[in-house]
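Below is one structure. I have some questions about it.
Only a single protein chain was left out; the remaining protein chains are all shown in position.
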Amino acid sequence: MKFWQTLYAIDRRVLYGILMLLVGWQVLKPITVPNVTMGMSKDLFDKIESLNPGDVVLIESDWTTSTAGESRGQFKALIRHLMRKEVKFVTTAIDPLAPGIGEIFIEEVKREEPPDGPRYQKGRDYEIAGYFPNAENHVQAMVTNVRKELNSKGLANSPVLVGISDLSDMKAVILVTASSSINVWYERLRNKAPLGLMCTAVMAGENIPYHASGQLFGMTIGAKGAFDYETLLNEHYPDEKYKNLDTGSRYMSPLFFALLLLIVSVIIGNIAMVMLRKKGDTA
Amino acid sequence: MFPLFAQTEPPGTNFWAVEPRQALMLIVGTFVITIVLLVAISRVPSNFRKPITVGITFLAGFFYVLEWLWPRHILANGTATQNVLGIIDIQEAQGIVNDISQVLTGFLLALGVLSIFRVHFGRLFKKQKDWFFSLVLLVSLFSIFILGMISFSGDLSMESRQATIDATLREGGPMTADLATLGRLGSEAQARDLIEAAETPIKRQYNRREIDRATYEAQVANSQVIAQAATDANEQVIQAALDSGTLTAEAAALAKQGIVEEKERTKSEQAFQLLYRRGLLAMDAAMFSLIGFFILSAAYRAFRVRSIEASILMATALVVLLMFVPIALMLTNSLDPNTFAGNFRIDSIGSWLLATINVPAIRAIDLGLGLGLLAMGLRIMLGLEKGVASE
Partner (left out) sequence: MQPDNVFTGNWWRGQQGYDSYDWQLISPAWAVTIAAILTIGLYSLLYRENKFYRFVEHAFVGLAAGFSIYQIVAEVLYPKWYLPMVGRAGTDGMPIILSHWVWAALLPVGLLAFFVFSQKNAWLSRIPIGIIIGLWSGQQLNAFFNRYLPQLTDTARPIIPNEWTLASRDAPAGALPWPQALNNLIIVVAFIMVLSYFLYSFEQKNRVLQKSAIAGRWLLMVGFGVIFGTTMMTRFVLFIDRAYFLLVEWLKVGPPT
């Protein structure tokens, strides 16, 4: 009786402690296993892989460090891929924190890419258009007059935007996001450019229908999506000089043990409830 | 058509767009007249208030309805015009309408911050409980804002100094000692970038203990040599420009980089970056990662499989959790995906569940949500929605 009672009411700090120990152990000594990539991650990868040097894509980078665990891996993998394909890009954001974060990690990728690869320069190969507060009107303006919207941020003479007079001149629009900003694009894009999504796992359920309907050409989901993208990069760029694995792969085994703890604790809670009931205790 | 909506690039001055030095009186005048108008509006009898707010809301909404429905005239170069009765061209006006919305949203967001001020200044001056924490909040708020503004004004002066260098270059202007100093600073920045790019993979190998300390130090020293070579080459460029007396393109590029570097090295900029990167971003990440702990304890306490619904939810969650973690996928990886047994791989079951059951279920909810938003949009435009444009 006492036993089940204890299991029924484990102190939350004990659970927290176990979670910290499990995650800490796995962060230090991760178990690496081969990946099975998801179809929708591959769709996204293949689209980028099919781009030509000099093409321009738009990245709306709306994630902040509050979801860094998932979004950072995705964002860095995407930027890595674009740099290797020598595709130019412009980033925008609807979160005040996001543009600076995007810049930090673009710089990080620039340092990590092999020195003999393309050396990306801000203002020549990519631009950071910064923060736009009203998402709905901003996206509407991007769709109807992309030049005017970006020119107001001082990009009028940018070499990145040469040859771009309309959003349809961009080869893709990719959102790296942790918020519902993607909905604004579904509603306003008017088929001007293919839309891709790199979202947090929370958003997966509600956005998969848009991949099914073809409104998204591809999507990656959370840390698994980042791992998928890193795996695909590894397959396509096997050369030793590329450092292709990042946090996406690293976080997989701690995640497994954290989820295992969750499942086990829910099962224990349920069994304890049943046992206590059987013995007539009001649980 | 109002030329206001045709924001031409200079030098096409017109009534709406004037030379900057003539503008001050016009700006002040517009400001005053608007305030007078708004004061007049604020004095209207209370039964006129609703028509005013509802009318403004309707007009704002009607703009985009027109944009959607009014016929477009596609020009030969592919751009569209939407000329409504010769009054406005919606396509051109959209840029202005968007800017208005961005600016007004900016003001509204600032309002949100003002309400934080009110609460915490009040607490601080009345020495209420926890006034110290309010002080912490206000100090951090003002320090990052003030440092940010200093950084922003630095950006503006940086831009104009770079433009001056460009102009000097175009006109074949002289290479001065100041430019040489800036150029050397730019050269240092370049060398630093080179070293950091070269060191990053070496450091990684060293930290992963793939190479020993001696190799590491030898390779780092090697990257210093490469950087030194670049610095020497840059020095020659600067010296050549100094000797010839005219600014060269290479020297100008170095000087422009030097201006950026000079700003990065100021104390205020460094303090700003410190508050932003090591303060704000670190706390942002930590704050939201706490939720995982709370969800774990909540799931343990509250998740009871008592009904069919709860069982379905739990089973689905389990499959989804497993399909997103490769270690779990190992359990069924031996099944060949191209055979019938392949259907029972966890990733196959999960993908099927996501694509075949999750899609219609979420879609149905989503559609309901969309219909709701559509109805709400119409209600707001027509002034029927309480609390937005009308009481």
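Things to note:
To keep things simple, chains are lettered A and B as they appear, and every chain counts its residues starting from 1.
The definition used in the following text is that contacts are C-beta pairs under 8 Å (C-beta built on N, C-alpha and C of every residue); 3 or more make two chains touch, one makes a residue touch a chain.
Nothing here was measured: the structure is a model prediction, and the numbers come from that model.
Of the chains on view, those touched by the hidden chain across the whole complex are A, B.
Within the complete assembly, B:I312 is the residue of B:I87, B:A218, B:A240 or B:I312 that touches the hidden chain. Taking the complete complex into account, B:T57 is the one of B:T57, B:Q91 or B:Q257 that touches the chain left out.
Among A:K85, A:K153 or A:H236, the one in contact with the hidden chain is A:K153.
Touching residues on chain A toward the chain that is not drawn are 13, 16, 19-20, 23-24, 27-29, 66-70, 72, 96-97, 99, 130-134, 136-137, 140, 152-154, 183, 186-190, 200-206, 209-210, 212-215, 221-224, 245-247, 249-251, 254-255, 258-259, 262.
We adopt the following convention: only the chains that are shown with their structure count from here on.
One simple way to say how far apart two chains are is to compare their mean CA positions; for chain A and chain B this gives 16 Å.
Interface residues of chain A facing chain B in the complex, by the touch rule stated above, are 10, 12, 15-16, 19, 31, 33-36, 38-39, 64-69, 97, 100-101, 104, 110-112, 114-115, 132-134, 136-138, 140-141, 144-145, 148-149, 152, 154, 165-166, 201, 204-206, 208-209, 212, 221-224, 227, 241, 243, 252-253, 255-256, 258-259, 261-263, 265-266, 268-270, 273. The residues of chain B lying in touch with chain A in their complex are 64, 78-79, 91, 94-95, 97-99, 101-102, 104-106, 109, 159, 196-198, 200-201, 204, 276-277, 280-282, 284-285, 287-289, 292-293, 296-297, 299-301, 303-305, 314, 318, 321, 324-330, 333, 347, 351, 354-355, 358-359, 362-363, 366.
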